[in-house]
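Missing here is one protein chain; the remaining ones are kept as they sit in the complex.
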Amino acid sequence: MRPTLRNARLLAVTALLLVFVLPPRPIMGAQAAKPTYGGELVFAVGGTPPSFDGHRETTFAMLHPLAPHYSTLLRFDPQAYPKIVGDVAEDKWTVSRDGLTYTFKIRKGIKFHDGSDLTSKDVKATYDKIIFPPEGVASARQASYGVVKSIEAPDPYTIVFQLKQISASFIANLASPWNFIYKADILAKDPRWYEKNVMGSGPFVFVEHVPGSYWTGRKNPNYFMKDRPYLDTFKAIFIRDTAPRVAAVRSGQALIEFRGFNPAAQEDIVRTLGKEAVVQESPWICNLTVTINAEKKPFNDPRVRRALTLAIDRWNASKALSKISLMKYVGGVFRPGSQFATPESELVKYAGFGKNIEASRKEARALLKAAGVPDGFSFTLKNRNVKEPYEVTGIYTIDQWRQIGLNVNHVMQEEGPYFNDLRQGNYDAAIDFACDFMDEPDLQLQKFLSAKKSPLNYGRYNDEVLDDLYDRQSRLTDKAERLKILRQFEKRVLDEQAYQFHILWWQRIVPHWSKVQGWKVTPSHYVNQDLRDVYLKLY
Amino acid sequence: MIMAQETAPAARPQTRRRRFRAWLRVALRFTRRRPLGAAGAAIIILMIAAAALADLISPYNPLATDYGAMLQAPSGAHWLGTDAFGRDVLSRIIYGSRTALFVGFCSSFLGASLGTVIGVASAYFGGKTDLTVQRFMDLLLSFPLIVLALVVVAVLGTGTINVILAIMVPMIPRSALVSRSSALSLRETPFIDAARALGFGHARIIFRHLLPNVMAPYLILLTAFLGQAILLEASLSFLGLGVAEPVPAWGLMLSGAAVEFAERAPWMAIFPGIAISLSVFAFNLFGDSLRDALDPKLRVS
Partner (left out) sequence: MTRYIVQRLLLMIPTLLGVAALVFLLLRVLPGDIVELKYAGSGTFAPRQAIEREKAQLGLDKPVWRQFVDWIGGIARLDFGTSMWTGRPITHEIAIRLELSIELALMATLVAVLISVPLGTLAALRQDTWLDYFVRIFSIAGLAIPSFWLGIIMILVFIIYFHWLPPLTFTSFRVNPKANLQQLIWPALAVGYRYSAVATRMTRSAVLEVLREDYIRTARAKGLWEKVVLTRHALKNALLPVITVLGLEFAFLVGGLVVTEQVFNLNGIGKLFVEAISQRDYTMVQSLVLLTSFVFIFVNFLVDLVNAWLDPRIRYQ
């Protein structure tokens, strides 16, 4: 079954070359109209940036105002997610025959905002900080780069990554929107300088930040793409609460909010804006799952966990909840519609994903009975006290469990106590979530690995079968082979063991003023936020 | 118990009837003199009745979702419409009065009582004890109400009991302050001296002699706190720090979906808001009139 390593390497090289050697298409606005220059884009952000260091933060509230100031090594093609193109790197790169050496050419003539040249030295310093952070420096995604052995800069415009083993996700990880390229000299002096300062090579130069209020930037005249950016300035307004954020877009004080609104807000915005409204929609690489404490009785019994997932009518949830919340798509461990997703015909065979809910509930009751769980059994469901979509989902799930005779208490907690309880196993069942910047099994499967291996797994189970499947898929660059393993993994998590199971995947709805052009919605609110292609249609 | 022993068993029904008549007279006089207070009392009684009879009078199960009837306007089937989950708003308001009254009564009763006992004891013991207690109360007093409540919720977590505690804690110093000043004037009166001379214990003097005499400010505080407590509970729920869905609670009904759907389904935001306002209004009206009636300084001939 398992392909030989040699085969894998060959496949890897050919696949990568085939995919990435193609030249990037010229970038065009969504309307394909001729972009106009000038103007200020005001957008709302539902949070505030903690520090300014992309390598250490994990919130979109940092990315949305800061991404316009920075470049990354690679990036997702803004018009054609999930295609990957170069940013400071040229669009062509080479992978050695053994799949362990990646060589990138850096574009010439890229300048930092202080006027200095951006070279491979800066890229190396940036990735050294991310992958091998010095003492006292935090790096949030260090673990995603565990395969990297070393980084070298043989000449000012060449950067070479040496890997310890083949990795199917490495290229995609280099397109991470979090990996801002920092200046080597600054990092050498103070590796934490970027936590409080901004100095990149992106399309916009930092102007002002009023904590808790707004963030502004202006056009970088020396941006390496001569015809970008289109906008003169941008202003990000911080509005934490949903209601005033929606009102901001409706009143025109903000033209867009990039993260996404729920259908109610969409409807209000469209009603107010009339013909000036544009709505962009996409499935979102975010989902909510139910995580079960596999250490506690009776949840240590797979039959009980299976009953819990069987009881949830996802197809009806999709119909009902998608009208009032961000919840929409029925899917397994991969985003429905993504290249890794299980087709519906297969998906419905998993417990709880079938379309005959009455049969499922009957089976669930039988399983509970067999496992000795009495009718009216009571336990608690812990949830984050965030309205959308957590509370909505909690209410739905509890109602579903009520229908197989379970009496579930909803405990909504602040983030602090919530994570605390989950981490310490102080819960029966919990609504858990995941949000990634790309469709990539290495990322999406992480939370299902053995608890001792993955700090994201709150289910308190250890399962070597899953760990082994994960390692195998991670090294497979042949897509068909990889998919086969991914299916086994998914079936074991969702169906056979039902450790954690998905309720629904989210829908990303971005309603905005039609004068905002050149921005295209992607399945992740983390990517494509540097605003370089965005322009305003001025009247 | 002690009180009961003092009345002879045979005299009971007689006394009871007489007491009832006396009560009725008081109530009637109160209504005539203070129509606003009486109106408040009427609303409160209505609310208590609704809470007590919720199972009988509410048309639907407040927890039952109906995804076929989401966001329906008020109609014959749903008098006050339905919410985003198709739950009946009227039923949720009726059941919500349970949450409001329960949290309101428990927290203001506990807050006012604890505060009063502390205040009276502090006044009674005087000296260093008094000073220390007062310092500590001042300290608690210098936190804004909602800030203290937020900290308590953050420490204890959300949920009905914790919300009661969170609302109760800021009330303690406020009632301690008032009761202490009332008790201070009592401390030096002859009958307390007499009690002391008779060798009564501290607890007995405090509970049997001092406390009954600060009943008036205590009752005034209690009613004032009730309104505040209901409002505070609504605010905490609105912030997502109060009781948790799907438990029906007014503040909770106002947050989230109610605001988001305020245009398409304004009934979701309006009716719970009215319920909160009306009940707090009633408690304040009643409390005000009660204060006027009980506080001799303000009594108008």
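Read from first to last, the chains carry the letters A and B; within each, the first residue is number 1.
What we mean here is this: contacts are C-beta pairs under 8 Å (C-beta built on N, C-alpha and C of every residue); 3 or more make two chains touch, one makes a residue touch a chain.
The shown structure was predicted, so the numbers you read here are calculated from the model rather than taken from an experiment.
S.K.: So which of A:88, A:110, A:237 or A:521 would be touching the chain we can't see?
M.R.: From the options A:88, A:110, A:237 or A:521, the contact with the absent chain belongs to A:237.
S.K.: Sort through B:79, B:109 or B:136 and give me the one touching the missing partner chain.
M.R.: Selected residue, touching the omitted chain: B:136.
S.K.: Give the residue, chosen from A:36, A:222, A:272 or A:514, that touches the chain omitted from the document.
M.R.: Touches the omitted chain: A:272.
S.K.: For the chain not shown, which residue from A:231, A:247 or A:264 touches it across the whole complex?
M.R.: Spelled out, the listed residue whose C-beta touches the missing chain is A:247.
S.K.: What does the interface between chain B and the hidden chain look like in terms of residue numbers?
M.R.: Per the touch rule, chain B residues meeting the hidden chain are 35-36, 135-136, 138-139, 141-147, 150-151, 154-155, 157, 227, 231, 234-235, 238-239, 251, 254, 259, 262-263, 269, 273, 276-281, 284-285, 288, 297-298, 300.
S.K.: What is the set of chain A residues that contact the non-displayed chain in the whole complex?
M.R.: 48-51, 57-60, 133, 135-144, 195-196, 210-214, 237-241, 243-245, 247-248, 250-251, 253-254, 272, 414-421, 423, 433-435, 446-447, 454-456
Following the convention adopted for this analysis, only the chains that are shown with their structure count from here on.
S.K.: Using mean C-alpha positions as chain centres, tell me how far chain A is from chain B in Å, no decimals.
M.R.: 47
S.K.: List the residues on chain B that touch chain A in their complex, please.
M.R.: Interface residues on the chain B side: 63, 65, 67, 70-71, 84-85, 154, 157-159, 240-241, 244-247, 255-257, 259-261, 263-264.
S.K.: Within the complex, which stretch of chain A touches chain B?
M.R.: 242-243, 246, 262, 264-265, 267-268, 271, 316, 319-320, 323-324, 383, 385-388, 391-392, 394-396, 398-399, 402, 410-414, 416-417
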